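Omission of a single protein chain aside, the complex is shown with its protein chains in their original locations.
Let's look at subunit A:
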Amino acid sequence: MAFVAAAAGWLLRLRAAGAEGHWRRFHGVGLARGFLHPSATVEDAAQRRQVAHFTFQPDPEPREYGQTQKMNLFQSITSALDNSLAKDPTAVIFGEDVAFGGVFRCTVGLRDKYGKDRVFNTPLCEQGIVGFGIGIAVTGATAIAEIQFADYIFPAFDQIVNEAAKYRYRSGDLFNCGSLTIRSPWGCVGHGALYHSQSPEAFFAHCPGIKVVIPRSPFQAKGLLLSCIEDKNPCIFFEPKILYRAAAEQVPIEPYNIPLSQAEVIQEGSDVTLVAWGTQVHVIREVASMAKEKLGVSCEVIDLRTIIPWDVDTVCKNADPFSLGLYPTGKMKEETNNLY
């Protein structure tokens, strides 16, 4: 009886998260049943999975962008891609398994809507995918490449760092691949182990020429992705895979932009500044409330959003300059800002 109740509860929650036709998600490397709802596993406590705990906290409904709809992360990505392909006739989406909708359902329906010339599969070749994307972008078309998991981005590392990032610089602004955006599922998911859990943003964080963006929620994701696609620099957009289904909130249907290189102060505080991005923002939010409750510490929570070039000003505004170590002031600060 408890089994039936738990299963019913799980199914209802999935439906609430907008998971119609959820059986179809078992294409390719899909997600194991019920993996995002550790509390909904139907067997006894002895077998319950020990997933790192966090609760997604949806932001309040945005009023300034028109009508909104309840979307989870992958649906908000689909919406952003839909808006891009509608607005920009040169936009193309490609990657492994994107045609049928992608292993995380981010591109569902796009091939039917925009045709097989604009949404197509590539063979299994990450270096080829990114290199090919750079080529498309150099001619002026908008290239949206997908790397199936961030763990597989490394064969493409050379193309990103040596080709994409430096194209504008080495050609003296004659050519650029600014219309390239690389999207990739990112971060731990509980059962991903070595090769489906990695967070490689740090490897790219020291490479001038590219932008690395990581959203924390569906609303942020759509706005940031649209900004990345329209940005005149090659961008890497990492999508926290554990939030694909778990994070659902009201997202505007029409396109809108969230500026890059701008961190967001989610919670004001006076004692300690906590900086996080992606999934960890929700963990940090909980930590902040626990710190307030148990230690009486007032924490400022900042979502960095863009990893590189990062918003030094917002982060350092309240933070004690000496506790941060090296803090550019005066002329050095100006120079640092002008680097990007």
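In this text, a contact is a pair of C-beta atoms (placed from the backbone, for glycine too) under 8 Å apart; a residue touches a chain by one contact, two chains touch by 3 or more; residues count from 1.
Convention: contacts and distances are computed from a predicted model.
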{"item": "Record-based protein name (UniProt) of the chain missing from this complex, from \"AP complex subunit sigma\", \"Pyruvate dehydrogenase E1 component subunit alpha\", \"A-type potassium channel modulatory protein KCNIP2 isoform X3\" or \"cAMP-regulated phosphoprotein 19b\"", "value": "\"Pyruvate dehydrogenase E1 component subunit alpha\""}
{"item": "Residue touching the undisplayed chain, where the options are A:Thr68, A:Thr90 or A:Asn121", "value": "A:Asn121"}
{"item": "Residue in contact with the excluded chain [from A:Phe74, A:Tyr114, A:Tyr152 or A:Phe219]", "value": "A:Tyr152"}
{"item": "Those residues of subunit A which, in the complete complex, touch the missing chain", "value": "24, 26-32, 41, 43, 47, 49, 96-97, 100, 121, 123-125, 127-128, 151-152, 155, 191-196"}
